[in-house]
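Right after this comes chain A.
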Amino acid sequence: MDLLDLIDTIQSIADGVLFGTTYALLGIGFTLIFGVMHKINLSFAAASIGAAYASLLILSAVKAPAVVVFLMAAAAGGVLGGLVYLVGFKFIPLANPLATLMSTVGLLLLIDEIIVHTTAGVPLNYPALFSDVIVPIGPFNLRGDLMFVFVLGCVCMTVLLLLLYRTKLGLATRAVSQQPTASQLCGIGIMRVNILTFVITGVVGGIAGAMTGAAIGMLSPLLSLPLTVKGLIVTVIGGLGSIPGAIVAGLVVGGLENFFQFLRGVSERDLYIMLLLFAFLVFRPGGIFTVAAGRD
Partner candidate 1 sequence: MDDYLIGVLSNIGVISFIALSAYVLLLTGEISFGQQAFFAIGAYAAGIATALWGWPLAAAIVWGAAIGAGSAILVGVPTLRLHGLYFAIATLAFAEMVRILFELLRYQVLIDGEWVGPNGADGFRNIRYIFENDISSLQFMILIYAVLVATLSMFLLLERSRLGVIFRMIGEDETLAGLQGISVARHKVLAAGIGGALAGIGGGLYAHLTTYIEPRSFDVMLGVHSLAYGLIGGLGTAFGPLLGVLIDIGLLEAIRALAGYRMIIFGGLVAILLIIRPRGLLDEKLVHKIGRMWRLILPRGGRVKLGPSGEKI
Partner candidate 2 sequence: MGNAKVLELHGLTKHFGGVRAVDGVDLTVASGEILGLIGPNGSGKSTIVNLICGLFPLTAGRVLFGGADISELPPHTRVALGITRTFQNIRLFGQLTVWQNLWVAQNSGEQRKQNFLPRWLGGSKGARAEIDRMLEFFDLGHKRDELAGNLAFGEQRRLEFARALAARPALLLLDEPAAGMNAEEIEQLDSRIRKMRQNGVTVLLIEHHMELVMSVADRIAVLNFGQKIAEGTASAVQSNPVVRDAYLGTTTGA
């Protein structure tokens, strides 16, 4: 491999890592809900894309600068998150671990279908920010839009971590995730914590959806399944329930994905990522940061 190839390889890995913040956010979303309820919300990525769509819809109604679209996506994501909880979790018998899996799959289909119906399945353009900015660092070029996505993702994660570890709400969330019965006795309303968790993850998801749209430059309902799969991969590789794990795994998966795409082309790329997931599941089901190995 000569020097140019090496530079190209590193460049593509760097691009992937920057985009990987989206995966990290998705992984955090899956992991947060798993942490509180020990359930996987399969409709999460679809809801995130749905929130991004909703923000476009709002943007087309109200003339506003493109930056606002991210705030709107976050808000829409929060609302959708609450709705997902009410429809997919609140009334489903939680004793059966597989029931919520199916109900959230149902929601995934539902959200996808609503998007297809309102847009007739045509991909929509999404406002990309700083897409014309390119920051040269040595022989490498960092794309402005990806940089923006990366910075936004980092800000989002920092805020989330502060929220979880420095506020009373975060304490309650962690209490419920570790000792549901005891925390109820301490006066923490599980229902309230659950809804709040779903709203917060919804906000995170909405931002992730908007970031995806901004990085690709368009939105399509076809995105929600691959993103669901990527989010699950990140969650499992990072270790179910581990937030640092999700962040690391998100960046790693993003980087590896682009690395494989550079080496083997787009059609083979996902094969290796799936292989990685499969290997993790079989040989190290607890993920990188083993938190709750073999739970559920």
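Selection rule: all candidates are chains of the complex that A comes from, given by their letters.
We adopt the following convention: a contact is a pair of C-beta atoms (placed from the backbone, for glycine too) under 8 Å apart; a residue touches a chain by one contact, two chains touch by 3 or more; residues count from 1.
All figures in this text were calculated on a predicted structure; none of them were measured in a lab.
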Looking at chain A, find the partner in this complex that touches it; the options are 1 or 2. 1
Listed in rising order, chain A residues that touch candidate 1 in their complex are 40, 87-88, 91-93, 96-99, 101-103, 105-110, 112-114, 117, 225, 229, 232-233, 236, 240, 267-268, 270-271, 274-275, 277-278, 281-282, 285, 294, 296
